[in-house]
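As you look at this complex, bear in mind that one protein chain is not there, while each of the others sits in place.
Chain IDs A, B and C follow the sequence of writing; residue 1 opens each chain.
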């Protein structure tokens, strides 16, 4: 029994944190905002990508963590990957690391075959970006710049190269999301898996999408809290730093408590997925439910403790907060995931 | 439009408040505790009644507010009665004023007939106590000293003189509750109403039971908050009164907010019942849902702000807190009442 | 207790409703906190004024109908029910005007009130400063006496001024006696934004609207009292601005800024949305329960304000109880929108009306005195807990 990342995992995580601090500062996130929302908030012109960070991540091996060594990756597992997604969240990196390097990489690795052979090396090299999600009507993040789509349901899992499917672009409150609905996906691209096996593979992909979002939410939450602690320590009202008021302290303590107890659930789910634990799906749902709620709590506390400055687009907080809003509802909100826990406990 | 009690209602309420402050101080409530729970908490020997308060209330006319003047009552309505039940809650009076003078009196008044003619004058005079509730398995407060039972469901409303039914005594956490289940009530006593009309009359009785509990909960909450404000203003730690700490202030502000916004719902429901508003049941449910939640919030905040002393039976807080626990679940908890609101809004 | 409306109130309601249904812009206007939107809003406000719906409870002389506070509630209810636009004149008519009615001289009332109801003068608040937010008494912008010119010279910076970039006038506090203790030595000033020395810089709000502004004042001249209302002036006594301002913040926190009609209308739309989701078979009991709970709270707020109005009509002042209103409506507004976003599921992040409304609602617990400050006020001034 040992419940902590290994030394290697800590080193890798720290390296990624440092890399993203360099290549994906808030200005880079801001520059990635596009569409009407991007313009309205004083940025605009971005396409939801921070390419400098993306190539640096590829170079460091992050995009190939789950890709087999034979395909140019590191051949590691969920436990190695998930802490790095926490770092992507901490930086509010808008690029589709979860969809590409986690969901798609793990799925192609597990499914194998021609599509996998063709795409996995390009994934690991950072040459392509993937958008992943359920086959259906839900908006897909990163769709506008995706080179391929991975969409599935209980009956089929499809791999669709960009261009084979029509996109209906959507504006998200977070201008870096590159959001769109797919039209005609049900018959586009290649069926990676069909029949009874599809349900299992689609479920695993959905679990990784949810866990990746949960990991990013932990990182986003920690970052928002750190920003708020820094601001509250400096901002003075009534002759003292506002962080010395108990009302501010307790809001931030509560938020940090929520995050502190969500983070272990995320790590455990990664362990379960890595080892094919039959309860892995349950563990993912526990993690996503709590990480989503924790992120909402952290966002609320951060905005409230910042006061009016947090409400401006010139200040960075909103970049993190809006991402947290988006990810907490993506890949299943807290209610949906608790419903799965309820079912696993044998309750209605 | 005028949303406030009349001058007469305010005067009556103030008189009842003063009367109960005299006749039902915490020592009297404590002395009313009986059973095993009573003994364990250092009292014991009481039967859940404070007879000095009961006769004083009868003398003042409180027990006959809803009884027609022809039967020795005041012939007033729900709007006059409900503020007095708030006062019963404020004093934590354990006697069955709600069941006797509100639920039973209004039901007998509306149903009329021989039973009503025989019992209403005795009700108004304070000669008899009634326990009221659903016909079924739910524990009935005040059952151990009741002279009669009023129990109903959709098919029948029964009036059962004590002695005609078997009692299974139960220990409540609140030693003054005189709690029991009835055995064989379905065939005991007299059927006041049967057939389709029973559903309406039983529902009205259930609504008044719920609203009476809601009113008592408002009074209990206000009392607990007042006790806590007084304690927190006096108790010193770290060289200052603990009530000067923002954590204490905000807990009590939140609780008082909950109570302040529940109280108008209680008044409105009383008005609706008095005027036969078709939405009266909905209004009762809104009131009971919010008064129950507010009382839990007030109890939690009061205990936490008192600290260890609130956790002792020598201190009075627990008398009020345990009553609040009991009443918040009685006559439908918040979930059940919100479910009725949901249905009224046309939602699943 | 009497929870019925009189025949004349009912006919007032019918009149409001029919006018509103005929005139309300369809589709709705873009946000009034953008420059193009603001112009369209002004047209609407002037139409309201033309037909005497801008300020129903004011005397007819100032463009009102002399309506009762009850009728005002009815108007507000109908206004929000029909989905009419947010009022870009609200800071003037709901916050400054009650102060002018209470503290203004006849000359000030005559000059300002009509120009305000007709949306000729557009007022923004000048309370917050970079270092005086929650700590309003920490204001450092100052007004120096200019005896020769018969007035004051204002210097300093105001910020978080909602719609400051589109307004014509500012009201706010300035320090006239720098030696006095924090809450003293402040004076309430009325300042035309086209006065020499004023610079306004707009900046973006969370929801993407350019709704905020910083206002820089550099030796801006404002005449004494009501000597020249067109040039601005002082409102109430010199060095007594704190008390004057508190009257305004009571309005802001309490009922006049946030009439219950607004939240009941939102709650109604929330229930409609829930019914749609229910019809498609996707409504969970969990979310339905939250819808019901939020809807109850909107009703509770409405009833609470009926109590407020009864008190005001009968001459009892709500006083510090207005902090109850502020906390409750602001958190209710957040909750109504949160539940709506839950109903939208994976579409919640779309930049649609509920998300916009959510972003706007999030400002509620912050502005007009953060809810932390309001809870202090409830604890100290309503419950009586010790300040220290």
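Here is the rule we use: a contact is a pair of C-beta atoms (placed from the backbone, for glycine too) under 8 Å apart; a residue touches a chain by one contact, two chains touch by 3 or more.
These figures come from a predicted structure and were not determined experimentally.
Considering the whole complex, the hidden chain is in touch with A, B, C. In the complete assembly, the contact with the undisplayed chain comes from B:326, out of B:204, B:217 or B:326.
Residue B:37 is the one among B:37, B:53 or B:227 that touches the chain not shown.
The hidden chain makes contact, of the residues B:58, B:155 or B:247, with B:247.
Summarising the interface, chain B meets the missing chain with residues 36-37, 40-42, 138-139, 170-174, 177, 179, 236-238, 242, 245, 247-248, 303-304, 307-308, 310-314, 318, 325-326, 329-330, 333, 335, 339. Chain C residues in contact with the hidden partner, per the touch definition given at the top, are 284-286, 289.
The chain not displayed touches chain A at residues 1-6, 79, 225, 229, 232-233, 240-241, 243-244, 246, 248-250, 252-254, 256-257, 260-262, 264-265, 267-268, 271-272, 286, 289-290, 335, 338-339, 341-342, 345-348.
Quick note on the criterion: only the chains that are shown with their structure count from here on.
Relative to chain B, the chain whose mean Cα position lies farthest away is A.
Here the spacing of chain B and chain C, counted between their Cα centres, is 40 Å. With centres taken as mean Cα positions, chain B sits 51 Å from chain A. Multi-chain contact residues of chain C (touching two or more other chains): 372, 375. Touching two or more other chains at once are residues 245, 247 of chain A.
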